[in-house]
Every structure is written in structure tokens, then in C-alpha cells.
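Would you mind keeping the following structure in view while I ask a few things?
Excluded from the complex is one protein chain; the other protein chains are retained at their positions.
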Amino acid sequence: MRTPAPAAPGAAEALRTLLDGLEVGPLGEEIQATIAELYPLCRSITGDGLRASLKVLQRTAPLTLHEVPTGTPVLDWVVPREWNLRRARLWAPDGAVLADTDVSNLHVLNYSVPFTGSVSLDELQPHLHSLPEAPELIPYRTSYYKDAWGFCLPHAVRQQLRPGPYRVEIDTTLQDGALSYGELLVPGLQQAEVLVSTHCCHPSLANDNCAGMAMCAVLARMLLGLRLRYSYRFVFVPGTIGAITWLARNGSTAQRIAHGLVAACVGDRGRLTYKRSRRGTAEVDRAAVHVLQHAGADYEVRDFTPYGYDERQYCSPGFNLAVGSLTRTPYGEYPEYHTSADNLSLVRPASVVDTLRRYLEVFEVLEGNRTYQNLSPRGEPQLGKRGLYGALGGQSHAQARQMAMLWVLNQSDGTASLLDIAERAKLPFPQIRWAAGALEAAGLLAEVSA
Amino acid sequence: MRTPAPAAPGAAEALRTLLDGLEVGPLGEEIQATIAELYPLCRSITGDGLRASLKVLQRTAPLTLHEVPTGTPVLDWVVPREWNLRRARLWAPDGAVLADTDVSNLHVLNYSVPFTGSVSLDELQPHLHSLPEAPELIPYRTSYYKDAWGFCLPHAVRQQLRPGPYRVEIDTTLQDGALSYGELLVPGLQQAEVLVSTHCCHPSLANDNCAGMAMCAVLARMLLGLRLRYSYRFVFVPGTIGAITWLARNGSTAQRIAHGLVAACVGDRGRLTYKRSRRGTAEVDRAAVHVLQHAGADYEVRDFTPYGYDERQYCSPGFNLAVGSLTRTPYGEYPEYHTSADNLSLVRPASVVDTLRRYLEVFEVLEGNRTYQNLSPRGEPQLGKRGLYGALGGQSHAQARQMAMLWVLNQSDGTASLLDIAERAKLPFPQIRWAAGALEAAGLLAEVSA
Partner (left out) sequence: MRTPAPAAPGAAEALRTLLDGLEVGPLGEEIQATIAELYPLCRSITGDGLRASLKVLQRTAPLTLHEVPTGTPVLDWVVPREWNLRRARLWAPDGAVLADTDVSNLHVLNYSVPFTGSVSLDELQPHLHSLPEAPELIPYRTSYYKDAWGFCLPHAVRQQLRPGPYRVEIDTTLQDGALSYGELLVPGLQQAEVLVSTHCCHPSLANDNCAGMAMCAVLARMLLGLRLRYSYRFVFVPGTIGAITWLARNGSTAQRIAHGLVAACVGDRGRLTYKRSRRGTAEVDRAAVHVLQHAGADYEVRDFTPYGYDERQYCSPGFNLAVGSLTRTPYGEYPEYHTSADNLSLVRPASVVDTLRRYLEVFEVLEGNRTYQNLSPRGEPQLGKRGLYGALGGQSHAQARQMAMLWVLNQSDGTASLLDIAERAKLPFPQIRWAAGALEAAGLLAEVSA
């Protein structure tokens, strides 16, 4: 029996205490306020909107801001020029304002090059983006890697347009600067890390992903006060290029990532959805599925696909990290996705807090998932003489605890982890974890190295 | 090709002959009579009722009685004091007899300490046990490891009780003595053993487990006349402490147990239920599931759980024996369970004989499950020139036999056992076994060492 790694024995219990006390109330209000503050900022994959957003989050948790200069090679990519928007407007021939980023920053094609001029309707049309199937909404469109300018507007407005001339003023800059991202390490007893990654490049889209940014910052703050087994690394990055930049600069850190989750779309009314890592049955996958199975609500589990959020990068074959994604309704599957309808009214504080609860429960499993050896493995040990029968109170509660103890004793042959046991027993992890603690205290169980 | 272990080539066939001739008739009557004789005895985990019961069974099969003294350490436990009941009675204030173990031995809390005196109703109540949800029935309750006295009675009676005084006479003894159990080894050609274990500590409960005791004794007697491959060990033990005592005293024997079944609740009208061993897919698990699949009646297969009967002990991680449990309705799942309604009318001789048939069929699989090598493995051998086509009579019977022969030839590459083949072919084991015999006789097949 080798010496187990540092155990942080109270970590799972501390998380359980935190979870048992978790309420939407003031926490939900705080998250809602953060989302509301983030929402109007004009984020992109670079620029001042992104920087300002990270600084908003610094008021919740002490993230470090990193700046990576334009032109820096990052894996197969290069950090692009920095984009900033002052204002973009489009006027109709009659002088009416058709689009104004002071009203909604979705109106401008994100990463539009600067342009000022007057164009005919025919010239204008290729620069317009709208949604015939949702004619009242402004779509969200980007052109990061191809120089272009454009406006996004309701299709109903677009259909009313008469022949020109149209006045265009796109007051943006696209020049050497930097890509910004935020990072926070919550140190634990072990060097092995749990990664939580969220994208923060979308402008005024509340669920995708102001809610994710706010939730991750609160999560980080909650963990800061605990004595944890794993170290937890929170990264707030622009999608794709940000994750690639982080991976390019943190090759050796990436090797320490034992488990990870990508957070996004955490605040809509939809059910929780877990997307497995590329590995499929990594510990984080099993922990997340287990948590959802016992969460008492509808949920969905999906296999990995190489599309979605930054799990695409973390799960690329050269890294193949055990990183899944825990969201509510996945990208592209709610009608408000990538439109002006993904606004503050779409996000419910109760949903964000519910998602946050499941993240904490996954951490509870990861923290508490140890492997034990039954020290009295021949026959059942006599629990009664150790007060492990009598100590139990009311019937069904007691029976549940007794079953959990019998399962832990029966399965703890030095190879089955507590998560293995919880899965086989079909019992919630905290019960199994409690039973292991009680049995260990009674001298019937000893932890072994994994 | 190593030399196979002693084969007892006729064992599976002998069991098949026995099975083909099996009828409920006189056998059912004999079993019914044994159950009726066992039923009124006041069994417990020790004492004269247990001894007397084992002696009843000795008239069916020559089991050896073992006596293990009080105080003997057995694994994590200690053999308790021996309990004996002369009589226990409870009188109402008006002199009416409320409970009398001469009427039903369930009336006394099993393992009650002696007590004589007069108590008020308030003093009496904590010593009473009844079932509000089944107010006409007497429950079965025990207090083996905590000194206590008590009565079990119908809730309807309990609800009529007026303020005291109540006369209590519990004439029991609880003193140094011994724990008794019965054991019978039916020797086979191999030292490897098949364990059949049944508990015999319950007082007047017919299905749980007078029926199991009677069935196991008959099973043992049936096997005694056969030339078997495996040795069969029948143990009749008080639940938990008896199995633990047997394991404590038979550590090296336990290592020879290749397969095992725990028998209980074998006589109710419910469907057959197989509970897998902790290993889950041991040969006995596969054999039992196969037998039930082809038994032509509804059945259920369950995964192992560390609760139930003495499979809990045999499947503790320090032993981890391949022991499952074949019952009808499992413990706790029929309404009469552990009440006075588990009486002689609950047990049907036809059900006991049907359960016994399935035990014999499992043994038939274990006995006959050999591995063969096709000696003409390139292409199909020409069966016709060996009389294996022409010898076949009527169409569908003949086709079934032909398919069985083709399956055995096709799969017998020296690694697939006959049970493997039966599973893959979805054919009953006896057909596959017959085909192997016919092909072996024709020189087309040779047994290999497992």
C-alpha cells in the first residue's frame, strides 16, 4: 500500500457544507448584477471591451490579466490585430438611423474594418446581415480573419429599405495591440489541476456568455477560501484564439490538468447538458454524469464532438485533455442564440445558481474520490459493536446510510474508487463519501494510493 | 493440449435423466411434510430449536451437526450466548392472554432476555412490536446483540390495550452454549466445490426459510447417488453469524469453492429471481441466467448488492466467492415477508420443486461445461458419412440437433466452453451438451483442459 497523495480530507465535506447552504437569494442578485454590468460592453476577441469585462470580473475574484501582443505565433495561429469600436451607424436615405452601436453593439459586424461613406442599396446589401426566420431580431456576426465591414439588423427593417444613398460611419480601429485574457489559480495541496474555462469574446449576449463569465468568477471566489486537494485554474479567454493562445503559452501547465470543464450558456431555463470529453469516460465525465443523474431534474449527456466551445482546443489530439463541457441548453439550440434576444431577460439567476451548484458538486466528487481498503474484508465486520448501527436515527435515513456503508465495505478492495462504488450502488456520491468517512473513523477502512 | 481435469462424463447426462423424470407428486409431498415439521420449531441463531431443525433434516440427508462454543472468535465477530425459549406469555389486565409462544413463536422478540413481572401499559409499549400497515399480522423481530425483551403482536390487538397492569412471563435462557450448524459434502471427482448455503435461524416462517432448508436437504440427497465432477457442499447455517462462523472455520475449504448458490424463499408463487455474485459474470452467474432464460417462465436477474442473505458474507471482498442467490420472490418483497402470514399456506410444493429443478439445471450446466477442440476444423466435416444426419428422426427435432452440432463444431476452437456456445447459439445447454457428446463419439471433437 503506497502512501496516498495529499488528501485534503475535509475538502469534499467543506464543499458539501457550502452546497447545503447554497441559496439563490443574494448570490443570484450578485450574479445578475455582474451580468447586467457585462452585458452592454462591446467585447470581441481583442480590445478594450474584453479588457473592461475582465476588470468587472476582478471585482468578484482576483484574476490576473494577460496581454499577448499582436503577431505572436500561437500554435498554428497568430494573435491578430486588436479591434476597437467607438461607434458605428447606418443612416437611411431619409436620415433615419437604421443601426447604431450605441443602441446595440450587435449592430456592427464584429471586427468590421473602419469605413465611412455613402453607398447605394445595391452596394450596401452584401454588407447587411439579418435573419429572415426571425425578422425582429438582430443577428450576431463576426469577421475576425477576413477584412470586411457590415451591419446586422432586423430583417423586418432590411425589407423596408428603399434605393440609396445610405450613409455609413464605422468608427473602428484594427491595429497592432494585444489579446487579453484573465486567469486565476486557486492553489490546492496537489499540483494536479482542475481547469474551468469560459469564453468572453461575445458582445451583448447575456446567456452566451455573460452568465458564464459571472458564474465562473463566483465559483473561483468560493473555492479561494477552501483547503482543496486539487488546484483550480480559471481561464477567461476569447473563444478559439484565446484558448489556443493560452495553450500555446502554458504547455507544461496543460500537462497538469487532470480534469476540466468548459462553461457557457449557464443561465437559460433549459435542462443541464453535459458533453463528454474526447476521452469519453474520464473521471470528470463520470463525475459530471453522476452529479446530473442524482440532481433530481431532467438532463442530457452527449458524446464528444469536435464542435462547440473551447473543449475543441483542449480536446485536440495533441493535448487530449480530460475536459468536458457543462452547460444548460447547448450552443445553437435555443432560439435566441446569437441574436439580440439573448438578452438579460433570458438569464434567470436561479438557473445560473443551479448550474453553479452542479459545478461545485462535480468538484465535490473530484475532491472526495479516494480509494480505500476494507481492513476487515473477510465477512462483514460487526457494525453494531462499533456504534455504526445504533448511532443511526430515523428509519429510511438510517437504512440509506447502512446501505452506503455496506457498499463501501463490500467494494473497497483497494481498487474501486468511491465514484466506482457510487456508480455501482446507484447512490449519491455524498452518501458514499459519508460512509467511507464513518468507516475510516471506525478503523475499518484505510485509504490507498490511487 | 493439456490433460483435462477428471471429467465425470456422465454427470450432466445423469442430471438430465433425473430432471426429465422430475415430478412434483411424492417429492412435493415429502417436501411439504418436512416443511410442516420444521415450521412450528422455535429457531434462532443458536439453541435447541435450531438443533432440532437440523435433526429433522438429517432424516432427509446425512448432514453433520457442528457445535461452536459461545465466545469463539469468528472473523470480526464472537459466537454469542445460546438462547432457548421455554415459553413466553403476556396477559392483559383482565387476564386474557395477549401473546403466547405456544400459539406462535413469533410472539416473542427473538433472543429476548428472561423477564417476569407486571408492568403498566406505558412501560410495556416500548417492548411491543406490531405492524400498523398489516394490523392482523404478527411481525418477526429479533434482538441478537442487544439485551432486550419484547412481544410481537397484531397491531389490531395492540390498539385495544387499556392501562395496565400487564403480566409478563418470558421464560428464556441466554447463557454459554454453542452455535449449531449442519453441513454435508457430496464428494465428486474434483476437489473444486459447489456451495449451496441456506439459513435456518428463522422461527415459524415457512417460505423464509423452512422451504429452503427442506429443498436443500432433498437436493443433497439427490446428488449423493451420482458420480459428479464437482464436490457439492451444503451448509445449513444461522444467517450472518452462521455463515461467518462457517467461513472462519473453513478458510482453506472456501478457497476450493468454484461456484455457489444461496437458497431462500424457494416456495412462494413468485417468479424465479437470480441475484448475481459480486463478480457479476462468474460461471455460476452465467449458468443460472442461462437456465432461467430457457426455463420457459418469467424470471428476473439482478445485480449484486451487499444486502440480502449470506451471499453478503461469501461475497465480502476478502473472500469474493462466486456465489449468487437463486430464489423466488426476494426477501422483503412479498407482503407476507417476516410476518405470521409467511405460513404453510404460502408455500406451494410445485414452486419448491420448480426451484429445485432450476438448481439441478444449474448443476447440469456446471457439470457439463467443458471445452472442446474441433478435430476437423477446416470447413464443415461431412456429418452424413458419420451417420449424424441420417440418424436424426423427425424434422424440427432433427434440425435443432443439427444446428446444435453445427454450433459446437463452429465454435469449438479450444477456447469456447459449451456454455459460451450455448449463449452465442441461444440454444438450451442440454442440446449443446448432447451435440458435443455425439460429435465426440464420432471422433470429431476432443476435450481440452479449461
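When the chains are written out, they are named A and B in that same order, and each has its own residue count from 1.
Basically, contacts are C-beta pairs under 8 Å (C-beta built on N, C-alpha and C of every residue); 3 or more make two chains touch, one makes a residue touch a chain.
These figures come from a predicted structure and were not determined experimentally.
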| item | value |
| --- | --- |
| Contact partner of the left-out chain, one of B:369, B:411 or B:431 | B:411 |
| Absent-chain contact - pick from A:25, A:117 or A:306 | A:306 |
| Selected from A:42, A:243 or A:366 as touching the chain missing from the view | A:243 |
| Chain not shown, touching residues in chain A | 75-77, 145-146, 240, 243-244, 247-248, 278, 303, 305-307, 312-313, 315-320 |
| Residue ranges of chain B at the interface with the undisplayed chain | 374, 376-382, 384-385, 390, 403, 406-407, 409-413, 424-425 |
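The rule we apply is simple: only the chains that are shown with their structure count from here on.
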| item | value |
| --- | --- |
| Whole-Å gap between the CA centroids of chain A and chain B | 53 |
